[in-house]
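Note that one protein chain of the assembly has been removed; the remaining protein chains are unaltered in position.
A and B label the chains in the order they appear, each numbered from 1.
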Amino acid sequence: MVELLLSLAALLIGVALLFALYRFVRGPSPADRVVAFDVMTIIAVTAIALIALLEGRGIYLDVALVYALLSFLGVIVIARYLERGL
Amino acid sequence: MILTGMTLLLCLVMIGAALVAILGKGLAVAILATGLVSLVASLLFLILAAPDVAMTEAAIGSGLTTFLFFFVLGRVRGGEHD
Partner (left out) sequence: MAALLELTGAMLLVVGAFFLLLGGLGLVRMPDLFNRIQAGTKTTTLGTVLSLLGVALMEPQWGWKLLLIALFILFTNPISAQVLARSAHRTGEAKSCKTVVDRLEEDQQA
């Protein structure tokens, strides 16, 4: 039962990643692509937590911590660039 | 089993991002797509049981390189020709 639920969660995360990739490929403006990039980073945090759960190793969560910090800094730098103010 | 499916899907996403980096219009889009390739590569490193490499790839590839490229692009914007 738990195994089935975890596979379902992995499937949902994968489909969400594909949707965000569609917006990344199609996005008319660079800002749309920045939104898609941010969403994919957040989805990657969940995927890392799921991988850590499946492998049973808590050390993997450090990578998720790095991503939780990096997405914030990245979006701020890119927003400053798009605003012509860097 | 779950991890195998996840690996295949991540490879698909990585190829899509790399194609955007090559074929996309504009330098900013290419830099973002490169960051995306780094993100997926770090997830793949994690699945291959190398958390230290994944952390380095996250900090350097997806973080520092993207910021540095955007800083440089902001500085040289006057001479953009393509």
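Simple rule for what comes next: a contact is a pair of C-beta atoms (placed from the backbone, for glycine too) under 8 Å apart; a residue touches a chain by one contact, two chains touch by 3 or more.
Only a predicted model underlies this, so the values are computations on that prediction, with no experimental measurement involved.
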Considering the complete complex, which visible chains touch the unshown chain? A
Sites on chain A contacted by the missing partner chain, in the whole complex: 1-2, 5-6, 8-10, 12-13, 15-20, 22-23, 29, 31-32, 34-36, 38-39, 42-43, 45-46, 49-50, 52-53, 56, 58, 61-62, 64-65, 68-69, 71-72, 75-76, 78-80, 82-84
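Keep this in mind: only the chains that are shown with their structure count from here on.
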Residue set of chain A touching chain B in the complex reads 6-7, 10-11, 14, 17-18, 21, 24-25, 30, 33-34, 37, 40-41, 44, 47-48, 51, 54-55, 57, 59-60, 62-63, 66-67, 70, 73-74, 77-78, 80-82, 86
Chain B residues touching chain A - in the complex, by the definition given at the top: 1-3, 5-6, 9, 12-13, 16-17, 20, 26, 28-29, 32-33, 35-36, 39, 42-43, 46-47, 49, 51, 54-55, 58-59, 62-63, 66-67, 70-71, 73-75
